[in-house]
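One structure coming up, written as structure tokens, with questions to follow.
Apart from one protein chain that is not included, each protein chain of the complex appears where it belongs.
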Amino acid sequence: MFKKLISTVANRLPAQEIHAHCDGPCGVYDPASARITAEAVLSMTKKILDLQVPASNDPQAMVAYNNTLSRYIAIKEEQAQKTKDDLLILWTDYFKPVHLEKYPDLHDTFWKAAKLCSACKVEVSLQHANELMAAVEKIHNMFWASKERNVTWYKAS
Amino acid sequence: MFKKLISTVANRLPAQEIHAHCDGPCGVYDPASARITAEAVLSMTKKILDLQVPASNDPQAMVAYNNTLSRYIAIKEEQAQKTKDDLLILWTDYFKPVHLEKYPDLHDTFWKAAKLCSACKVEVSLQHANELMAAVEKIHNMFWASKERNVTWYKAS
Amino acid sequence: MFKKLISTVANRLPAQEIHAHCDGPCGVYDPASARITAEAVLSMTKKILDLQVPASNDPQAMVAYNNTLSRYIAIKEEQAQKTKDDLLILWTDYFKPVHLEKYPDLHDTFWKAAKLCSACKVEVSLQHANELMAAVEKIHNMFWASKERNVTWYKAS
Amino acid sequence: MFKKLISTVANRLPAQEIHAHCDGPCGVYDPASARITAEAVLSMTKKILDLQVPASNDPQAMVAYNNTLSRYIAIKEEQAQKTKDDLLILWTDYFKPVHLEKYPDLHDTFWKAAKLCSACKVEVSLQHANELMAAVEKIHNMFWASKERNVTWYKAS
Amino acid sequence: MFKKLISTVANRLPAQEIHAHCDGPCGVYDPASARITAEAVLSMTKKILDLQVPASNDPQAMVAYNNTLSRYIAIKEEQAQKTKDDLLILWTDYFKPVHLEKYPDLHDTFWKAAKLCSACKVEVSLQHANELMAAVEKIHNMFWASKERNVTWYKAS
Partner (left out) sequence: MFKKLISTVANRLPAQEIHAHCDGPCGVYDPASARITAEAVLSMTKKILDLQVPASNDPQAMVAYNNTLSRYIAIKEEQAQKTKDDLLILWTDYFKPVHLEKYPDLHDTFWKAAKLCSACKVEVSLQHANELMAAVEKIHNMFWASKERNVTWYKAS
């Protein structure tokens, strides 16, 4: 009885009042997180393509090569996943229906960027890693424009 | 030189050949994962609303109450995040441009479902938890229809 | 003094009253989680055995092969661990002493299933991956029988 | 064809040869991990019961109290889960059928210890936290006896 | 014998040759990660202090309040831990003995910054959250100066 009453009351309350503190303009969103990890994906992709296969009759060098290659692939995987996670937080939590009117390609931009993250895992592709960087830069511009702020795009590497 | 050669060759290769094994039709996707965690979100929401506040002059009962409330909120948070993650895997990895033609509300369906996951974290709302279950059921139907399979929708709880 | 009093009182209270909400029949358990990840283990095992080693004088193809192989092994590892975790949640949290009387091979069933998860990590074995699927199906049947519900066993792949 | 051949060969090979390196006697298992986290569970349980509720008309003290209580509950939860994970690794990976003959209560010991971990999450119970410590000590003794080594039981706190 | 030979050879090789690819100047380090999470710690601290306790006779509002407070504390905890992790990666992986000569307070700076992260978890302190922001800004300046690059400090919130 008590429970039913509470939930009935709860459902009638305007939702925005309950989570006003969380959707306020002071939320900390910054595409720089996704930019840093996308840079790591690009860096790892380059390093994997750079790695020289040692002579197969040098077991010690083969072990070092396999350890390095294995780690680079795992780091690429992890960083691509983090890029995807950070981009999707922007898409699902920061961007609101009001933004969709202003940026009609919002969904398409994020869908393609997320699919590029997956492609950078599945492949060792310089082209896709560079396209991911471009997608993150596009989102950086869209994001700061939506806040009417001018934040310079830079790369750490 | 060697590096440049490799990446040049790599970029000219048709992409589908490289990751043919990963985008094949034998991939294991199942909206049941998202359904199970969404059920847990609904269950935790109900239990939080059910919890009876003990008399404030009973310190032992207050400690037990706070422990239970704190855990239920944390479990709701975790399960809502898992639901969001699992739904977004379907959106970014399973669904392809060809599906978008068939399901023009694909992006909108997933955007709203993801936003419901966040709402179920931010609030203790029976209404939103039920709407999340409905969104997952809609995605269940859309998913199995796209595979031309008939899988019965059921709930574990 | 105060502390001692509280803990003394706490220890005398009947334990079942404190966590009644958590062990209730509305808990959300479903062996489908373990079934989905076990399917992924089987799928990855097959794909690893399917992978064709490229000619060693094609460095670009070797890089793609190593990336794919490395990822498949890592995904197999992760999915086998998740299968193990989900099965052990059923064993430690869902099944109670009263079930043990009805299913005398309860411990043995879960011990063997957990050991199969580890075997599927350590090896690339089609046989063990198939045995793991069979173990999960057995647990699916045992679980739903214990709840006196009839839930159809199906595979997503 | 090639695939079928490989898997056929693979399944005929004796399993122990493949993972000989992993089940060797040089594996690093030590119940000390579970002992440390179980101590943290006990410590957090005591501290939660120790916390003095401030006067409700002191908002600053209430905020500090809630922050501390919330963190203690979360740390207790996390450490109990780690204890459970570490104990179950011993049960599923270290202990083998040959040990079961020597320790017929092996399954029962681990089942009860795992259930104590869950109880220490669900409740704030000094009794169950102490019983968990006793269960870990019992497993410490069983484990080192099985390796015919004498390792002194000590506590860090 | 073979093993001994390999490890003997391995230990005689100059270490820098093995991990040249990993310590190269193209590594992606950026204190912006720590800045974003430190901003979230500050934001959460402010929001916790801002939260108005509802009237105790309004159960629905109390549930919403507890949910929000619990989440803010958990997010503060998580973000402070991420800040700590990201700062310590800079300290342990980016900064090298050669930097220590140039920045004699390197260890002290990072020790204090890490301790501020812990203080921001343990307390709800506006002062410590602001001091953490100042510590991250100091590290931002130290880091980019060590790379002889000029990167503007900005805040997302």
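Of note:
Order as written gives the chain letters A, B, C, D and E; numbering starts at 1 within each chain.
Operating definition for what follows: a contact is a pair of C-beta atoms (placed from the backbone, for glycine too) under 8 Å apart; a residue touches a chain by one contact, two chains touch by 3 or more.
Please read these numbers as outputs of a predicted model, since none were measured by experiment.
Although it is not drawn, the missing chain touches A, C, D, E when the whole complex is taken into account. Within the complete assembly, C:124 is the residue of C:90, C:124 or C:156 that touches the hidden chain. Along chain C, the points of touch with the absent chain fall at residues 48-49, 53, 69-70, 73-74, 77, 121-124.
Contact between chain A and the absent chain runs through residues 59, 62-64, 66-68, 70-71, 74. Where chain E meets the chain that is not shown, the touching residues are 2-3, 6-7, 10-11, 15, 18-19, 22-23, 46, 49-50, 52, 84, 88, 91-93, 107-108, 111, 114-115, 117-119, 122-128.
Criterion: only the chains that are shown with their structure count from here on.
The chains that touch chain B as well as chain D are C, E.
Chain C and chain D have CA centres that are 18 Å apart.
Each of the following residues of chain A touches two or more other chains: 2, 6, 10, 18-19, 22, 46, 49-50, 122-124. An unclassified topology is adopted by the chain contact network, corresponding to no line, ring, star or complete arrangement.
Listed by chain label, the pairs that touch are A-B, A-C, A-E, B-C, B-D, B-E, C-D, D-E.
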